[in-house]
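Only one protein chain is missing; all other protein chains are in place.
After this line comes chain A, so read on.
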Amino acid sequence: MSRDSRERILSRIRSAVGGAPEAPEVPRAYLSRHAPEDPDAVLDLLHENLADYRAHVHRTDGAGLPALIGRLLEERGARTVVVPDGLPARWPAAWAAEPVPDTGLTATALDAVDAVVTGCALAVAETGTIVLDGGPGQGRRALTLVPDLHVCVVREDQVVASVPEALPRLDPLRALTWISGPSATSDIELDRVEGVHGPRTLEVVLVRGPV
């Protein structure tokens, strides 16, 4: 049935466009980036755009990182925190919150955890976006979805200026999540409300130098 429909649809397409003139090559006269070629300015832009969409942004260096994360968790009252595989072990060592390794927790078990701490694959300054690809220190997608607080660490060498710069650095075969601020809705009279189904709080830590 579906097999027949496949042939039917394909042949309908061919007869619909078969005689049409060729569609020319796509002109790509648009810019590959809008931000200046200045890493400091690009980092500032990321900071600004993340904050504009109500993520909380912090800056530190590698030495100060574990304690800063610990403080953020404490301020938000997180007592338990999921730790994805590949997160540096010295980070959780500095926290009061109890680290929970991801041993294939069910969604319900994850729902009982207060927070998650991850790294990322890259961040896009112009749009204020963090991209996760499930690599080391990020874990599977459910980990950054079910707990209500997400603390995400971005190294300065992971920051790109624009969407056109981001795509070639990402592997489409991995499941990707692009995050620009906490979840939000404007469905009720266009009043923006933060936090519907994803984490209601997004803390982003920008780190200079090695972590």
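For the reader, a short list of remarks on this structure follows.
The rule is simple: contacts are C-beta pairs under 8 Å (C-beta built on N, C-alpha and C of every residue); 3 or more make two chains touch, one makes a residue touch a chain; residues count from 1.
One rule holds in what follows: contacts and distances are computed from a predicted model.
Missing chain, UniProt name from the options "ABC transporter", "2-oxoglutarate ferredoxin oxidoreductase subunit beta", "Iron-sulfur cluster-binding protein" or "Lactate utilization protein B": "Iron-sulfur cluster-binding protein". Shown as candidates are A:P66, A:P92, A:G128 or A:P147; the residue that touches the absent chain is A:G128. Although one chain is not displayed, chain A still touches it through residues 1-3, 5-6, 8-10, 12-17, 20-31, 34, 49, 53, 104, 107-108, 111, 124, 126-129, 134, 140-142, 145-146, 163-164, 167-168, 172-191, 193, 195-199.
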